[in-house]
Structures are given as structure tokens and as C-alpha cells.
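Presenting subunit A:
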Amino acid sequence: MLLGIYFISGILLAGLIFLFPWRRTINYFTALFILIQILFAVFAFFRKDQTELRYFTYDALSLIFILILSLVSTATFYHSIIYTRDSGHWQRALFYSSFIILNVSLTGVYTTNNLIVSWIFIEITTLSVAYLINHHRTANSLEATWKYIFICSVGIALAYIGILFASSSSGIAASGDMSFNGLRNTISTINPVYLKMAFILILAGYSSKLEIFPLYTIGIDANYVAPSPVSAFISSALVNGGFVAFFRVFQIMSGTVVGEWINHVLLITGILSLAVAAIYMQKATNLKRIFAYSTVEHMGLVLIALSLGKTGIYIALLQIMLHSFIKSGLLFQTGLLHRVLKSYKLFKSGGYLRVNPTGSMVLIIGVVLITAIPPSALFMSEFLLFRELGYTNLPVFIIVALLLTLVFYGIISKNLGVLIGKPSQSQYDTPEIKLPEYSTQIIFFSFAIIATFYIPGFLNDLIISVSGIPEGFLFKVFNF
Partner candidate 1 sequence: MTALILILITSFFTAGLIVRTKSIVSGRKGPGVFQPWKNVLVLLRKGLIYSEISGIISRIAPVIVFASVAISSLMIPVAGFKPLLSFNGDFILFAYLVALARFMMIIASFDSGSSFEGMGASREALYGMLIEPALFVIIAGLVIFTGQFSLSTLFDLPGEANYNLVYGLIISYIIGNITLIENSRVPVDDPKTHLELTMIHEVMVLDTSGFNLGIIQIASFFKFAIFGSLIASTLIPWNLPVHWRIILFAAVQILFAVIIGLIESFRTRFKMNRNQQYILTVTLISVLLFVVILFTKNIF
Partner candidate 2 sequence: MLILLYVLFGISLVYIAATEKFRHYIQAYTIQGILLFGMAILELKNFSILNLILILAETIIFKSFVVPYLLRKILQQTGIHNVHKRSLQGNYTVLLMLLFLGISLVLAHELSIPSVNEVYMVIAYFTLFTGLLLISVRKLLFGHLVGFLIIENAVFLFSIAIGNEFPLLVNTGILLDIFVAVLIMSMFLTSIGHKMGGFEAESLSRLKD
């Protein structure tokens, strides 16, 4: 019922925006939607593990991501208001309506308990995010959008074939029960070869959403051309959507006979993603592309973590959660940077520190956090990751450490260039950035810092219940 209200109100509001396409009304409608979304998130917490509308369940995993979504989308909305200030009416209407649909569909992806429904919602996110990416309607954004839709659709088609393979066992086909539970129950009857096919197709297909190798490229392009609030949203909430869809399949399959094979595939994919991110980052000349590659890197780490068993799942969830906050904060800040420096290009911008000291402080904090330098809580998850790797797989440890160092170098050196390098223009416009605009970034960043020392109990419980590790695990490792 709750979800129904949420869906209907979302769709209604998305439609209403077109009926009343004025700035003020649009903002009100979207604000209303955001409010509904937050309320939904709150109520969902009280309905943990209940199923609604047959295909949707508020399990621990979905609750985590609904929480992140509602925070990120609130912030995105706030920044979008400022960003779309000068857009045309229809452009803005399209923007917000797509944004609402995107939110709704992401909630669908997070909460659904059905393989196919999850697939449907993933496809909707692709379609709805297209208009957000194409907001500027320049040649570049058209190109990126085209690539995004096309590759995503091809990828998702593959994923669909994968799902078909997964359901190929006699039992599931007969009952037509494509819920995750159904799959879990019948999975042992499926031919392992088909399972492998299914897994690899789903992984490759969803890699476009997950922003990992092989289909990471479109994510980079999309991040690059999209308005920066949208980039932030893509890098966090949308990527999380891909993760949830993939993770549910993974969690079921990892328990089977092909579990080990899956771990190996994940390891290979993760390292490939990491390598791609590390190598291409060195050549990137655009701030947003660098951050996009950093997303690829983090998702690669998440995959590597997933291959490490229960603790790995804990690490992956922690990593992806923190990454959502930090990366979206960073990209919001990058948007503000663009307003000052007028460019994301590294060789065109510089001296940010002089022009916008407060903003550059925020950027510095963000960069520190994203590179997992303490006090970033990412350090905690990466520490755990390295711990597991050190115990189980030393060569991978070394490769990952090397690649991370490269990434570290890339991010730090390129950002420093922007921060304190030589400005190319003699005079930048005086920035008109009000203090509240930094607030979301600062809040997100402080989440990421505080998490090093304190993870809220309910959140920790949720992550633990998803990953299934023993209760006192963290205490033992960290002597909290």
C-alpha cells in the first residue's frame, strides 16, 4: 500500500509537472515528491521485511539503499534548483519529471524481490536518466546520451538473456516464479553451465549500470556531460541501483556449486575495472571524467570485495555506501567549481583556491575522502579489504595496492592542479555561491568521516544482516 501510494504519487507528480510547467510550480511538485520519498523511506523502516504489491519487499538491503537514495536525491534536488535556474520551461519540466521517474524506478529496483521486475526497473532508469544527461542538448550530451541508452539497452538485453538462463530449470519455468526466493529455492536444480552463462551475462549486462568493465565507458561519458547534480546522482544512486540488481543475483548464485567460479570472475572483473580506471585516469584531462573513473575504481573494489565471502559483502556494502556519499558530495562541489572556473578542463582551470577558498576547502576534503586517506571511512573498508586479501590472496593484494596507488596519484595530482595550479584566465568571475550550497557536501562528507569512528547501530545491523557476518566482528578488528 505504502509503495503503491509512493509510485502513484511519483507518476502523478511527474505528469503534473508537464501540466504546470512554471518554475515555481515545478519546484513545489518536486519538493513534494522529495518529501514523499523521505516519508516513504521512514515508513519503510518500520515495515522491515514486509512484502507489498507482491513484487516488492522492504528487506535490509533495500532499506540501506532507500536511505541513501532519499538523502542523495534531496541533495540533488537542492542543487538542481540552482542549476536549472536559467533553463527553459520545457527543459526544466522534462528534467524534473525525468528525475522523479528515475527516483521512482530506483526505489523499484531497490525494493523488488523479483528478477524480472528488477530488470524492468533498471531499463526504466536508463530511459529516464537519458533526459537528465541530455539536459544541455549539446552535441556532446547527445552523443553521450545516445551511447548511454544504446549500450545500456544492449547490455540489459544481454542481462535479460542471462535471467532467462537462470530460470531455465524446469521448476522455475513451470511455476513462473521469478522472485529471488523462487530462484534460490530452485537454483540447485539448474545446470551449472547455465548458471555460469546466466551469471556472466547478467554481470556483463549490468556492468553498464555498475560502471565496471566492460561497459564502464558510457558511465564515464554520461557523468562527463550531465549536469553536475545529475552526475552526482548517477555516480551514487544509479550505480547503487545496478549494484542492488546484480547483488541479489550474486548472493543467490554464490551459494551454489559455481560459487568459487563466480568469485574468480568477480576478481578478474574487479581488477580489470580497477586497472582501466587507474590507467585511463592518468590521461584524463577533465575533472568530472576523473571522478567518473574513480567511480569505476570503487566499483571494481566492491567487486573484489564481493569475491571474498561474507566479510567481503560487509566491506562491499560499506564501501558502496560511503562511496555514494563522498562521490555525490564531490560532484556537487565540482558543479560549484564549474560555476566559478567555467570549465572542467584541467588545462583551462586552476587557481581555484584563490577564487573560491571555501569551495576549495570542501573540494580538498572530498578529494582526501575519496582517495581513502583517513579520516575517510573508506580507509576502514579498504583496510578490511586488504586484510582479507592479505590473508587469502597475496598477488591480488599487490596488484590492487599498486593500482590504488596509481589512482591515488591521478586524483590527487589532477585535483591539485585545479586547486592551486596556475590559472589560465587572468580573471575569473567573482563566484556567487552562497554558504548553504556547501551544506550538502559538508553533511555528506561528515557522514563519511564520522563513520570511521561510529556507524549508527541500525545501519550496522542492516549491513550485518545482509552480509551475515558475526556480530562482534568489527569490534574485534578495530578494538572499538
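How were these picked? Simply put, all candidates are chains of the complex that A comes from, given by their letters.
The rule is simple: a contact is a pair of C-beta atoms (placed from the backbone, for glycine too) under 8 Å apart; a residue touches a chain by one contact, two chains touch by 3 or more; residues count from 1.
For clarity, every value in this text was computed on a predicted model and none was experimentally measured.
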Review point. For subunit A, which of the options 1 or 2 is its touching partner in this complex?
Key: 2
Review point. Residues of subunit A touching candidate 2 in their complex?
Key: 114, 116-117, 119-120, 123-124, 126-127, 130, 134, 137, 139-140, 142-147, 149-150, 153-154, 157-158, 160-161, 164-165, 167-168, 170, 173, 176, 178, 191, 193-194, 197, 221, 224-225, 280, 283-286, 289
